[in-house]
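Heads up, this is only part of the complex; the chains shown haven't been moved.
Chain naming follows the written order as A and B, and within any one chain the residues start at number 1.
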Amino acid sequence: MGSVDPSATAWLLASTALVVAMVFGVAFFYSGLVRRKNAVNMIATSVMALSVAGVQWVLVGFTLAFSGDALWGFSGDLKALGLRGYGLEAPEGLSVPGALYAAFQGAFAAVTAAILTSPFAERASFLGFTVFTLAWLTLVYSIVAHWVWAGGLADKVAYALTGEHPVDFAGGLVVHTASGFSALAVALVLGPREGYGMRQFQPHNIPLSALGAAILWAGWFGFNAGSALEASGLAGNALLVTHVAASSGALAWGVASWVFNGRPGLLGMLSGAIAGLVAITPASGYVNPLDAIVIGALGALASYLALSWRLRSGVDESLDAWAIHGVAGLTGSLLTGVFARQGIGGVAGLLEGNPSLLAAQLVAAVVVVVYSLIASYLIALAVDKTLGLRVKPEEEMVGLDISQHAEEAYGWAEA
Amino acid sequence: MKKVEAYIRAERLEAVKKALEKVGVTGMTVCEARGRGEESGIELEYRGKKVRVDLLPRIKVEIFVEDDIVERVVKAIIEAAYTGKPGDGRIFVLPVVEAYKIRTKEKLGK
């Protein structure tokens, strides 16, 4: 057991609070985007994801991801079932309490599951969603986390092919690419919403979405700078580049829609900010603020293009977890291979003359994308064939708030 | 065919719905409105200052019914919406020239 560094602990405590808050950030961002009749459900799915992750992670999720290595790198072992061995002291190789490390990582699992509520929007059975989420956390999230962060498959394959370990500072692949591409798979299984493509669905509450984005922006400092696991220059730099990439992403999307649509919408700027945040996530421990301006802008533009394509394609991945998290996560992971600076995170990228990192990033990304797509598709299909993943047409018409929760978001005809 | 318009307290809506079901009327459309009556709202006194609150929330109920049951409908609403205190509201009956049901594209009533 290592000894606990109290400063690292102080910052990781605060960071964990920020990351947990992000789950609600996703909930509100998404809820504002759907129609009034589904506003409650869109929050309830994130709250369910948070709660399921909260318990699943303690029981089995953490150990599958982070304890040792089993099945030739497919997953962790089961030694930390029930978080055994992760208590008040610092585990080997860490300088924060094991319990806190597990909580911080568990918050990441919850955020990832919350992002993945997007394709369920406005049409999924709450029971089907819940079962899917439990399975997905166990069979996809924990596994991918192990592959990338605990020397598992993605790491091994990339290293074997390129001689370089791929890097993912705060989850560009594990969190964003995995959830984004999983969202695409789920959308294909669920099919589009009733009336999709025939009429426009208007966001029911843009200030609520803005609140969600606000929580995300601030919460991301815990996400990225917390991932340093210490209160150091590295954490400080991570916070700075995170903020800069968000800003530059918002500007890039704003300018793009100003040029192409004549007007910059607030939802566009916020989407750009989130895409910028996603893109900097894997890079935040490796680049400087000028790099961050470029990474944030490119992440936002990639998402902008992906979203435009998605809209034309007819795929109803409703709240664009794929276009924003999936695509910007991928973009950021590759750009990490380009911009990484030895002097910051100890790893050199393409611009410093090392092409292998980019290659390693690419290999790891491909592994994560392929696994997420296939595994999520199969899980969704299995749930659909058994419990049913989609509500009946009347339930969808009346809205999920009434049909799944017997609640209405906003009181009507009060006395 | 007639149109019955009732302006009632929100808290009596459930009672009115039930009373109408009892006389066999289920179809209706309601919306939120604000109204004031002859006394133009109510007056609140607060630490000596008087404040008049005029447009208070009300529910407007619209029901199209055959001529022969207008009376029954009006009576049902009156009974159900009644509290006896100022603000109970009004009921008006308007003439209707023709009516159509969209789903069947058929002309109704007369």
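In the analysis below, a residue touches a chain if its C-beta (ideal position, glycine included) is under 8 Å from a C-beta of that chain, and two chains touch if they have at least 3 such contacts.
This is a predicted model, so every value here is computed, not measured.
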Composition by chain label (entire complex, not just displayed copies): A x3, B x3
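Just so we're on the same page, only the chains that are shown with their structure count from here on.
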List of chain A residues in touch with chain B within their complex: 412-415
Complex contacts: residues of chain B adjacent to chain A: 9-13, 30, 32, 57, 59
